[in-house]
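Missing here: one protein chain of the complex. Every other protein chain is in place.
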Amino acid sequence: MTVFLLRRLLQAIGVVLAMTVLVFLGVFAVGDPVEILISPEADQLERERAIRELGLDLPLWRQYLVFLGNALQGDLGRSFVFNEPALQLIYQRMPATLELALGATFLALLIGLPLGLYAGLRPNAWGSRTIMAGSILGFSLPTFWVGLMLIMVFAVQLGWLPSTGRGETVTILGMRWSFLTWDGLLHMAMPMFSLSLSRIGLVIRLTRSGVRENMVMDYVKFARAKGLSPNRIVFVHVFRNILIPVVTVMGLELGGTIAFSVVTESVFAWPGMGKLIIDSINVLDRPVIVAYLMLIVLMFIVINLLVDLSYSVLDPRVRLESRE
Amino acid sequence: MARIHLAAALVACGVVSLLPRDAAAQAPAPALTMAVGAPITSLDPHYHQLSPNNAVADMIFDSLVNRDARDRDIPGLAVSWRAVDPTTWEFKLREGVTFHNGNPFTAEDVAFTLHRVPRVPNSPSSFALYTRPITGVEIVDAHTIRLRTAAPYPLMPTDLSNLRIIDKETAENATTEDFNSGRAAQGTGPWRVVEHRNGDRIEFARNETYWGGAPGFARVTYRMVTNDAARTAALLAGDVDFIDQVPTADLARLRREARITLSETVGQRIIFLGLDHSRAGATPFITDNDGKPLEPNPLKDVRVRRALSLAIDRHAIAERVMEGASTPSGQFLPAGSFGYVPGLEAPRANPDEARRLLAEAGFPNGFRITLNSPNDRYINDARIAQAIGQMWTRVGLRTSVEAQTWSTFVGRAARTELSAWLIGWGSSGSEASNPLRNLVATISREKGWGASNRGHYSNRALDALVERAMVELDNPKREALLREATQMAMDDVGIIPLHIQTNIWAMRRGLQHQARADELTRAQDIRPAAR
Partner (left out) sequence: MSISTVAPKVETPFRRFVAGFCESKVAIGGLVVCTLIVLAALFAPLIAPQDPYDLAQLDIMDGRMEPGSVGGAGFTFILGTDDQGRDMFSGILYGLRISLSVGVGSAVLAGLFGATLGLMAAYVGGRTDSVIMRLVDLQLSFPAILAALMILAVLGKGVMNVVIALVIVEWAYYARTVRGSALVESKREYIEAARGLSLPTRRILFNHLLPNCLPPLIVVGTIQVARAIALEATLSFLGLGVPITEPSLGLLIANGYEYMLSGKYWISFYPGIALLLTIVSINLVGDQVRDVLNPRLQK
């Protein structure tokens, strides 16, 4: 187990390094941050000064080495745009995104699991067909369109919910959280729902197909023969088995939700990391992009590790250590 | 029993918070919530030369010279100024003004500001180009300051309007982060910073002792809502009182709404087409009808350039694409600006003449051309480009339109990789020397000219006129020179002007706004409407 984790750690470092190289090359290929950030009125001298000041006058490989050197001392650079440490900017925006992503995932499981179970147990009932058709809508509607429709209906027409932005916050551990206040929750409702919509569909489908497969398996027949109650069979035995794909996919989805809820955050003016990364990409604010993606890739590595570990917990057939 | 009361109170709170905000707005409104479309990156007034930042800086600070709604110089922290000799400007400072922290404003603060401006570290676009002409600063007394230049410099007052004055004592060792946190953001302006949440909102309280009179609201929340539709929706839902950058698609609806008022004015941003003058041989995005490179570059022929301009129906674009929110233009600046050429109207569409000119230039069957455009920079930019694509195609030029994000577009334009492209220019200071120097003057690092002349247009006669205007302190003479240069650039079709954008704001009824030509959205321009 320790060897396994150690090896994973080494690999993680390699992946993070690969990511930094990719971003450096990528941003270089896309364009020139100074051309985007500079005032149009600036003359040639001023442009040269800005290029020098931001360290962009060096050849790319030297810029990369400078970055690596600083990174080793824990400094991931300062934002070209905000002149603040990139990490600090990301931390400021993190709680807003975390609460939105976790809320959306929770909502997706809360709604998706029961509906999926129902659809799986009664595959031919009309209710199930409606659920399945509805689940497709969830991820086929473009997020920006759903977002605006929600705003139009619930904020403009009905006036029930605030249209955009983050509500009142409470500061815990130096971070601002809004899910602890009523006003904050009201502000969260629409972006959270809009974000969870496609995940709900996914959970429904995964659960349904899992239930259908498991119900015809030998262990269920055996359990039935043993005289276990149908409820026990479904909620203890079957449920445990269908959780594997659901956990895998939702784990990955959570990562995606945290990392790139870009459109939802833009439409609802939610001051989170998704908004930060799209703004940074738009102006090629490389220090922020690099720092952000380093964090995200680390997060995915951890999530994948947890998913792998949970396999062995949930499904005794998979043993990590035995594999070479 | 107590528990029931509590529950009732909670429900009541819930209901109150769910009510449309209009109900609360009936009372004399002490607070104002604004939503702006562009993010503010810093509260440091000398860190990033960027319009949204300047708007917020205008709320917190003052410059020696302020700008009125038509972007003309008006007294700010200086009550008067004059050129005491050709190379010395003298500014008389306003007396009795204090910073938000109570410190008095003096000439020391001006000198300190001029000293700090070129020394802000890591600035992606500094204000140093406005202090560069200054060769010496002399404090005559606490309220008089003299600035020396190497050569006569007529633009000094206009340049100084870009430099917001900060308090020497507070800002002596302050970093950009200290301004962002609000600690060092102590100005003389009408608003004090209460809280700044980067990328989300800024909270202001009014400066009760503002020298220009206290503003009409006790508090202002300045929110950043970058999505256009969401901003309009926030206004319609009553969550915000005021929005800027109203999308043209929503104009029709907002004009119908009785509870919404619009405020608009002709702006200073010209949308135009740039053309590749740099290549004598083939230009990358023009080919003959078989797709083979076309030599020499047809854009070097003024008849072709004129044909491209005459093929465009500017009024159709203003009416259909911009939904009335633009003025067709045949020059850089709107009517009434310094250097505007009277009688130089927007060319009227004339497809027949365009075809004739093309035939005369040797292209009776036209050629293929790609028009490049950003799609996230100017109002309806990609839509305008497509409309022009239609018009060019009709005169026999098979046009394709390639729209991309500003981040990839601007680099390609800067490297002169394009042949024809749509771009915009916001002239600050309402002065024709600004677009002339930047857009059509021959590129020169020494003079600092032509930095945005992406097409490498070059015309010595025009350069000479601008050069003379730049050292001419006599305003009528200077304006004549600028007019002549503008006329020359337009006759030669150095660029193809399309239209000047209209700046539009929208607010709930009961507010009144002074629309600004320079697009800045500032809380002091809004007042409760007189009943």
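Per-chain residue numbering starts at 1, and chain names A and B are given in the order in which the chains are listed.
Please note the rule applied: a residue touches a chain if its C-beta (ideal position, glycine included) is under 8 Å from a C-beta of that chain, and two chains touch if they have at least 3 such contacts.
The shown structure was predicted, so the numbers you read here are calculated from the model rather than taken from an experiment.
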| item | value |
| --- | --- |
| Which residue of A:L228, A:I278 or A:L309 touches the chain not shown here | A:I278 |
| From B:A387, B:L418 or B:L511, residue that would touch the chain that is not displayed | B:A387 |
| Residue, one of A:Y118, A:F179 or A:F300, that touches the chain absent here | A:F300 |
| Hidden-chain contact residue, picked from the options B:V321, B:V341 or B:A354 | B:V321 |
| Residues belonging to chain B that touch the chain removed from view | 228-229, 232-233, 236, 247, 249-253, 316-317, 320-321, 375-376, 382-383, 386-387, 389-390, 393-394, 399-405, 407-408 |
| Positions on chain A contacted by the hidden chain, ascending | 7, 11-12, 14-15, 18-19, 22-23, 26, 29-31, 129, 132-133, 136-137, 139-145, 148-149, 152, 198, 201-202, 205-206, 209, 212-213, 216-217, 244-245, 248-249, 252, 255-256, 259-260, 262-263, 277-278, 281, 289, 293, 296-297, 299-301, 304, 311, 315, 317-318, 323-324 |
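In this text, only the chains that are shown with their structure count from here on.
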| item | value |
| --- | --- |
| Chain centre separation in whole Å, for chain B relative to chain A (CA means) | 36 |
| Of chain B, residues touching chain A in the complex | 13-14, 17-20, 35, 39, 41-42, 44, 47-50, 121-126, 128-129, 132, 176-177, 180, 197-201, 223-227, 229-230, 233-234, 236-239, 376, 405-408, 410-412, 414, 425-426, 428, 434, 438, 445, 448-449, 451-452 |
| Sites on chain A touched by chain B in the complex | 30-47, 49-50, 53-54, 78, 80-84, 89, 92-93, 147-148, 151-152, 155-156, 159-160, 162-166, 182-183, 186, 266-269, 271, 275-276, 279, 281-284 |
